[in-house]
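Heads up, one of the protein chains got dropped from this complex, but the rest are sitting where they should.
Entry: subunit A
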Amino acid sequence: MTTEIKLPFDKAFVSTFSSAMNEPAWFAALRLKALEQFEQLPMPKTEKTKIEKWNFTQFRQHTVKSQAYSSLADLPEEVKALVDIETSKHNLYIQRNQTPAFLTLSDELKNKGVIFTDIFTAAREHGDLLKKYYMTQAINADEHKLTALHAALVNGGVFVYVPKNVEITEPIQAVFVHDDKEANLFNHVIVVADDNSSLTYVENYISTVEESDTLANILTELVVNTNARVQYGAVDHLAKGMTAYVNRRGVAGRDSEIDWALGSMNEGNTIFENTTNLLGDGSIGDAKMVVVGRGEQTQNFTTKVVHFGKHTQGNILNHGVVKDSATTIFNGIGKIEHGASKADAEQTSRVLMLSEKARGDANPILLIDEDDVMAGHAASVGRVDPVQLYYLMSRGIPQTEAERLVIHGFLAPVVTQLPIEKVKKQLSEVIERKVK
């Protein structure tokens, strides 16, 4: 029996919001259907973390009003650090809470047919294209309560579309600024790379408020068609007290490649899923992630690569550092479906605990339904070696600095392998702030 959860927002509210945003009928219908389904659906299953008592559904404000930025000079310092404000060559979207606050896309990309716009403009102006991909291929609204809630209440996000044969060399970047304590993020990012295209997309979620008791329910859908390649980088740094459900899922077509470069630096409790469905033969999925947990927070990360196509290759590499009384769980799942012959599923997850009260776990899971495959896994959970700290300190380095070096060192093998320079740089800075 599921307990009844009363949502703070009803059907009438959702309809009114949808009309105010001038959404096409199909989008409004999808919202209302999801709202209806919410009741019956279960909560998502989270391996090794109990989330019954976490609040994912109760909140006060659906949207808040924020000013747009008239120029990049108006950005808060923390955000300036994430974007290259010197250059004028930007493909950059900045969203302030729910308000599209800044957007530039080069004429060159516009002329090639690249679409880069906020989710509401996309629904109004590119409705048919969006409809083809929005919650149809990567994530479905009726998977569980949180996907349904998201579909019903989407209040921000971005749509990126790269047409066939278009190769983009400069990264496209989206920054989601959370600077209002009352703002809840139901953010939807949808990135589509059509046949033979390539794209590097980088996104940042950043809270500039210290603490907030709001929610983030963030979905990413990434569709990578035949022979296309997407490098998807993300650095999340949401405020303490914010409960986050983050689900980034990619679908890879024949001979395509998806490379994830993820840094989860949220300060609040977080459920994080990253899935790559290797549908097409010969497709490649590579998921790299670094995380830092501190304070009292609990974080649960599931990285999953599912092999459907033949000759598919999946690789997972996660490193996490846990400080204070925080808990970090890694679940690495390599799943090979029947028929996916010659698939190769590899994974490595490592957790380093820095204090007595820190808790960490790494669970490698291999689910294989085909004989002719390769698979491997490595997992480790350990505490910082006191002899290493002694060695560093014996050269005059104070304990906190020695720990900082060990943490950087532990994460460096992943950070240095990340394919996107921008993400590397951002991550090093955020890690620096978090481990101080």
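By definition in this document, contacts are C-beta pairs under 8 Å (C-beta built on N, C-alpha and C of every residue); 3 or more make two chains touch, one makes a residue touch a chain; residues count from 1.
By our rule, contacts and distances are computed from a predicted model.
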Name the absent chain as its UniProt record does, using one of the following: "Fe-S cluster assembly ATPase SufC", "Sugar ABC transporter ATP-binding protein", "Ferrous iron transport protein A" or "Cell division protein FtsX (FtsX)". "Fe-S cluster assembly ATPase SufC"
Check each of A:E36, A:D385 or A:E421 against the chain that is not shown and name the one that touches it. A:D385
Pick out the residues on subunit A that sit against the missing chain. 385-388, 390-399, 401-402, 405-406, 408-413
